[in-house]
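Only one protein chain is missing from this complex, and each of the others stays in its spot.
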Amino acid sequence: MSFRFKTFGAAALLAGSLSAMPALAETTLNVVMQAPLRTLDPILSTAQIVRTHGFMVFDTLLGMDAKYNPQPQMADYAVSADKLTYTLTLRDGLKWHDGTPVTAADCVASLKRWGENDGAARTMMAHVASIEATSDKVLVIKLAKPFGQVLDLLAKPSPVPPFMMPKRLAETPAGKQVTEMIGSGPFRFVAEQYRPGDQAVYVKNKDYKPRSEPMSWTAGGKVINVDKVVWKAMPDMQTSINALQSGDVDLIEQVTIDLLPLLKANDEIKTGAINALGSQVTGRFNHRLPPFDNPKVRQAAMYALDQDQLMQTAVGDSQYYKLCASVYGCDVPLASDAGAEYLKGSAKERMAKAKELLKASGYDGTPVLMMQPTDLTILSTQPIVAAERLREAGFKVDVASMDWATLQSRKNGWQPVAQGGWNFFFTYWGVSGIWNPTVHALLDGSGSDTAWAGWPKSARVEELRTAYNAATSLDEQKKIAREIQQIAFDEGFYFNAGEFQSVAAWNAKLKNLQPGPITLFWGVTK
Amino acid sequence: MSASSNPAQGALPRRRLLDNPPHWTTALAVIVLVAVIVMAVFAPLLANFEPTRLNAAMRLKPASDIYWLGTDSFGRDLYSRVVYGARVSLLVGAGVAIGAIVIGLPLGLIAGWYRSIDGVLMRMMDGLMAIPGILLAIAIVALVRGGLLTVIIAIMIPAIPQVVRLVRARVIAAREETYVDAAVLLGTRPGKLIRKHLLPTTIAPLIVQGTYMYASAILTEAALSFLGVGIGTEVPSWGNIMAEGRLYFAINPWLVFWPAIVLSLCILSINLLGDALRDRLDPKMQGRAP
Amino acid sequence: MASYFLRRLMMAIPVMFFVALFVFLLLRLTPGDPAQAIAGDQATPAQLAAIRENLGLDKPIAGQFVAWIANMTQGDFGSSLISQRPVLEMIGQRIGPTLALAIMAMIFTVVISLPLGVLAAWRHGGMVDRFVMALSVVGFSVPIFVIGYVLIAVFAVNLKWFPVQGYKALADGFGPFFHRILMPGLALSFFYIALVSRMTRASMLEVLREDYVRTARAKGLGERIVLFRHALRNAAIPILTVVGTGFAMMVSGVVVTETVFNIPGLGRLVVDGVLARDYPLIQAIILLTAGTYVLINLLIDLSYALTDPRIRYQ
């Protein structure tokens, strides 16, 4: 939410204000992250930058490996045969940054707070009978009814991961931010050097004992090979690139793809995707207001919108985006081509279909109010492109420009457009946040006031989601997910505008960058 | 030497305006301004494309026979956008200058004439002036959704105190003129007196101030767009063309430079015109900054 | 003179109150929600409500205003809604670069524009005069970020004389500090050089027509003494006034310059604050800037008194 000048929201920077520390062969990694860090509580925030920060400072009970499988991290786990009891045993040598040992009671408190704040976790907690520490090292989760996602959720790198923190911090009320950064993760947060929105500094946690297994995403041994990591915010991508080329900066988490040619010529700079998962751009309809309260009108719009055009304008180089029907991300286990008919054929053919459908829908010319964020580059182009297509199809469209913060707040209301309501807007989601029906907020079919903006209503989807949560086999899950996807297309839950890949650029001196669902700083050497 | 009091002082503005042939810079400024106005008015005829027409396949192309100045990151024709941009920029300038005068003039007249209101009103104006205009504008643009009118209002509000101060100072000075005393003695009531004797003295400086506000409003609009809180990108303005172009500055700096050149020339001309007007309307102010 | 100063000081109180009220109302009437900025865009309404309650944003606005004013009179400007840190601390972290930038720009301005303005007025119609007039019109016409980009393109990217961006504190040594602040300082001061040299010229032209300048020449004094002792001191008041009112414009310049040159100062903090609806932060920054503006103008009033004995002995 934040104000981002740059593409994909890279943020700002700050070069020289680090107080010069004696550099006794100390290795410092200077990184430009995609957004500035402004808040610290990784349980309260769904923002990617805060989650990345969370993985620096905090650890999770389970990790997720590159094959999307939960693996032990802070704890080993055992599941009872009836799949209703999960026993987690903390490994030895875990210590909080303040020196006190990690106890099961700390983890129970952390899980409970997570359960209050995270949407998917809340769903899980509805199935949980109890979470208890049975000793300093062991905690037990007992389910009241079957829930197939427990391990997946405990391991999830998507918003919000269940980060463990000391009990005294974990007991902070749900809506209040934790500001003291005491975790048990591989880095310590240097509070004195934190400048919100500008700079965050992490030093290696020398007390951290990595697991012995090889690193794989957030699972395995988190081996730290640098002494210090400094995140700098830079509001201008050009500035970041110059800093990278001059050696002031070692890594840019997200480079504007149009600017990649500038770096290609430089042998000292490497570029590539280190975050394995892309992000899906989603165009959301407001099901509560005309004209999109009419499913036929939504359908016409689904045909009118064009993935390729939206992506090409937003990203440019087709190497860095993917087009697919899957609402869960293109390359995840649940991916399928349900609803692909909405995307098939040439843009012209689909436009003809859209016109036809719109004519038949009884659309009365109610203008579509499309919200456009001007300060978030990755989302500023789609409304323009979409408005062009919708108008061609016969819609009347007003594009309302506003800053991202205004859009964010405005999207939560459903009053008539004249009183500040809206009909359509784009946003984007990291694939790890949408990769199954449990976590995918846009597939909520409850239509309730507390659901994420858009409020589609489908009893069938709700049934399917409940079934999904109970399902334990992948095949069963795939089948349910496929059906949900089809309904999401037919009912026009939202338009899947394609998936873009973020590209990082780094100094060739960096080796062993770890791929992950999010940018990870273990393994890397300089 | 009582002759040192300016002999032209009593002469009419209109007369002085046409007294001497204009300086060559003024002539040039007028030519540029006329060109910009023509650009704005006849934008549909001059432009090669619809300024909003996208072509995803033609993003960031260099200048060519088809795209005279190249294309932007949406594949839109930069030349056409710059031509259309004149409309918004001129509108913003006019809106701000006229709006600020329409609101500020009566307030200034009142503050200058009625001493009892003067104190409170001027403290309020001081307060408004103390808030840096750009911060105020950023906040206001965020307040209502970004749009032409919002931007105009946001830039106009900080400009109002300038007008109020200028008018008030003029009124207070004019109040010392004995012709105002004379009018009082002739039984002229305050309303008519302000309208007939005080208002006219403020017109010439207001025209001059108006041109400076006009120019500075266009600049502020550009700065707001640059900071990401300007007019939405659907409507091209020189400011948001530059703001979008700056992302691609390293690839094609002309995305920034072309609108910047046109913008700067336009503002340069308005400022030159303002200087010329000021020198003619108020010879005592010669060479004074706005 | 003390009473003159005191009187001006007292006048600042209603001004500041009005600023506070205006800023507070403006922000609270602004749509947008700091809770969203805390929780991220994927947060659900329930989560947002919990955060809002926690921040006290659900309370009546009038009460919030009174509480804010009351706290502020005790020096408590509150904490950022977003980062939960004391606002003054955040400002403290960022004020250094901004001050450095502003002061450098002022130094450049004074060093360059005073001599230019005096010379231009002295040789009215001559080369320097034409140059100053041209410079001033151009300075008023080119957006600051364009100047910044041109400087970067020429001196940093092509000639590689200066770093493209960044900031080093003076504590890191004058060399590195100056190396990085020179270009932003120049870009920022461009407008002021135009403004102040033009004002100096105009003010000097006026003063040079005064009787006492003729008296000084009639005494057989040299031009240097006439210009700098007799004329410039009398021309100072309008120049100082412009410098004072120019401060407000300086702030806009700072916001843009910090963005172009990537300087982690207050300007960026406030833009970020507005966009995140971090009310206490914006309120504090605007109030502090407005306070600084009032203070600077107060100091300038004071300097009038120092340059002009007629005010001093009032």
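Letters A, B and C mark the chains as written, and numbering starts fresh at 1 in each.
Everything below uses one rule, namely that a residue touches a chain if its C-beta (ideal position, glycine included) is under 8 Å from a C-beta of that chain, and two chains touch if they have at least 3 such contacts.
Everything below uses one rule, namely that contacts and distances are computed from a predicted model.
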Practice prompt. If you had to name the missing chain as UniProt does, which of "Cytochrome c oxidase subunit 1", "Peptide/nickel transport system ATP-binding protein", "NADH-quinone oxidoreductase subunit K" or "Nitrate reductase" would it be?
Written response: "Peptide/nickel transport system ATP-binding protein"
Item to complete: Would you list the chains present here that the left-out chain is in contact with?
Response: B, C
Worksheet, complete the sentence: Out of B:Arg59, B:Arg87, B:Arg170 or B:His197, only one touches the absent chain, namely B:His197
Worksheet, complete the sentence: Considering the complete complex, of C:Arg130, C:Lys160 or C:Arg233, the missing chain is touched by C:Arg233
Worksheet item: In the complete complex, which positions of subunit B touch the hidden chain?
Response: 1-3, 5, 9-12, 177-179, 181-190, 192, 196-197, 200-201
Item to complete: Could you please point out the subunit C residues that touch the chain left off the display?
Response: 3, 7, 10, 124-125, 209-212, 214-222, 225, 229-230, 233-234, 307-310, 313
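The rule is simple: only the chains that are shown with their structure count from here on.
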Worksheet item: In this assembly, which chains make contact with subunit A and also with subunit C?
Response: B
Response to the item:
Note: of the two pairs A-B and B-C, more contacts are counted for B-C
Worksheet, complete the sentence: Averaging C-alpha coordinates per chain, one finds the centres of subunit A and subunit C separated by a number of Å equal to 40
Response to the item:
Note: subunit B sits from subunit A at a C-alpha centroid distance in Å of 45
Item to complete: Please set out, as single numbers or ranges, the residues of subunit A touching at least two other chains.
Response: 3, 5, 236, 375, 403, 405-406
Fill in: subunit C, residues touching no fewer than two other chains
31-32, 259, 271, 275
Fill in: Contacting residues of subunit B [partner subunit C, same complex]
120, 123-124, 126-136, 138-140, 142-143, 158, 215-216, 219-220, 222-223, 226-229, 242, 246, 249, 253, 256-257, 260, 263-265, 267-268, 271-272, 275, 285-290
Fill in: Residue ranges of subunit B in contact with subunit A within the complex
52-54, 56-57, 59-60, 73-75, 141-142, 145-147, 228-234, 240, 246-251
Discussion item. Give the list of subunit C residues in touch with subunit A in this complex.
Written reply: 31-33, 36-54, 80, 82-85, 90, 93-94, 97, 156-157, 163-169, 171-172, 176, 180, 259-260, 262, 264, 268-269, 271-272, 275-277
